[in-house]
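The complex is shown incomplete by one protein chain, all other protein chains being positioned as in the whole.
For chain A:
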Amino acid sequence: MKPRVSNLIGRQTPCPQVLLNKVIEHDIRNTVGNVPMEWYQDYPHIGYNLDGKKIFKPIRNKDELDEFLDKMENPDYWRTVHDKTTASDIRLTDEQVDLVHRLQKGQFGDVNFNEYEPSVDFFTNEVMIHPVTNRPQDKRSFIPSLIEKEKVSKLVHAIKMGWIKPRKPKETTPQYYDLWAKEDPNAILGRHKMHVPAPKMRLPGHEESYNPPPEYLLTEEERLVWEQQDAEDRKLPFLPQKHSCLRAVPAFSRFIHERFERCLDLYLCPRQRKMRVNVNPEDLIPKLPKPKDLQPFPTTMSLVYRGHTSLVRSISASPTGQWLVSGSDDFTVRFWEVNTGRCMKTLEVGGAVKSVAWNPNPAVCLVAVESTVLLLNPSLGDRLVVSSTDQLITSYEPPEEDKEQAVTWALSEGPEHNKGHRLTLTHPKAVKQVVWHGKGDYLSSVMPDNSSNLQVLIHQVSKRRTQNPFRKSKGLVQCVSFHPLRPYFFVATQRYVRIYNLIKQELTKKLMTNCKWISSMAIHPGGDNLICGSYDCRLAWFDLDLSTKPYKMLRHHKKALRGVAFHRNYPLFASGADDGSVIVCHGMVYNDLLQNPLIVPVKVLKGHQITHDLGVLDVTFHPTQPWVFSSGADATIRLFT
């Protein structure tokens, strides 16, 4: 095998003979071939020569020091090459060095090779007159091509048929021009008049700012709620964020989405013109006469009557307006002077007082206590009146034949007489309400009981007689009342008010109150109008001439109504409820039948404290002045003037 260098040279150019000979001369040929010499690392030899003899490694390998010394001392070191196959150093000759240099420069290896020799054409580039060959021309070179003809005829046919069109001329008109140069507003199509323009994009609010005021940022909880909500339920489609500077604002990730959604809205959403009612909330409020023009009516709380220790169920003013009587759950009845607020008298009655009523005629007061009804003479004021009252009661002459009555009448004597008790009517059941007839001779008591017909009794004081006007029970009786002028009797059951004619002894009217549970009732002094308070917070005004349904339903109170009252002279009525307020309304009734009553709330009077969910329990008007009394669950009576 040749050494690598010469091998390489031999491939490039034909090697000069001299060089080859010289190399061959020198060569101790190793026949192992081109194998890695590392294979012979562990052996003493490195191959075999042509005769099959081992070529041994030199006895001593050069180490680095030798190498170094060699490098320093040997002037031919730079041109010495180590041959691994023979393990010997070869000093390159001058020719070989020259060759290496030439190759390094990228020149041809052969010194004598001329790379710029003039080129000689293989074929001549001059057109010759005569053919090169003498072969005669083909026939097909004279005959027109059928295939071509076919192709052309196809094209012609296509052109004829209009399948192939000539190239379009380039457009010369500019892309944009004045489109609206000839604007004709009359040329608008009909459908454009009906066109509903798309609503514009909503303009951004403060919360969309990159640096919004802090109150527009969501709190942690709000943010959590926002994240949990569906995209459609969210009030804001994005989370408000605060950035300290413009540089810190990132790209909005849903920008393309939002634009796309807008596109979808534009071409997919049905549009409709909607008339929006232009409602001004102020216009909804009814125009009423000013309360100032409707004076007088009570406006301020002027007196508080204190003394009771439990809730005051009922109050009643004397017909002169000088005295007031009140009944309370602390088993007492108290008499007050209206103007001073002084308690004139306190009577122990031995039971919770459900109802008190002052006789409209003389100074007799009537008190209903649990299952008894007491007639009291308060012995207040004019002595003549007091004595006439006593005379009225003592003038009774018992009839010849005693009739069986529902209640027992008993005359009080001894200490009780001194206290003021005059007559005691013992009822079989608990009495809830007592009420006087306008003349002052008759009185009626109510014992609510759903099962029996003994619910309402009418008593005549002068004859000490008791009647049970109803043969049949029509429901739980809540309250009763006499008509102020005519012989009518009003009975309020849970939902209806029945009006009976006492002379003809028949039902004349039945009023539907539309309430769930009537609590109280009052009749206008004219007798043609009636108000009903109910536990479901409503007050119904009936015009008896108009209809059996309420003329007006007032929902002023927030809680159950407990008492209602009409004023005797002034066009006023009041209602007290569990919300602790007394509402005074102007309720004008006109003589002209065609004109409907005018109802205007004029004052909300507050003062009573709410105790045990009870507020005002009873209201009553002063007989002559535009004053109203109210009694409450806070054990006080208040006078509003």
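Convention: a residue touches a chain if its C-beta (ideal position, glycine included) is under 8 Å from a C-beta of that chain, and two chains touch if they have at least 3 such contacts; residues count from 1.
Please note the rule applied: contacts and distances are computed from a predicted model.
Selecting from "Pescadillo homolog", "V-type proton ATPase subunit", "U3 small nucleolar RNA-associated protein 15" or "Thioredoxin domain-containing protein", the unshown chain of this assembly corresponds to "Pescadillo homolog" (UniProt protein name).
Within the set A:Y43, A:F56, A:Y77 or A:F260, the residue that contacts the chain not displayed is A:F260.
Contact with the undisplayed chain is limited, among A:E232, A:E397 or A:E413, to A:E232. Touch with the chain that is not drawn comes from one residue among A:N280, A:S395 or A:N591, which is A:N280.
The residue touching the chain not shown here, chosen from A:V152, A:A198, A:L507 or A:L593, is A:A198. Seen across the whole complex, the unshown chain contacts chain A at 164-165, 167-168, 175-180, 183-185, 187-189, 191-192, 195-216, 232, 235, 238, 240-241, 243-247, 249-253, 255-281, 284-288, 290-292, 554-556, 583, 599-604.
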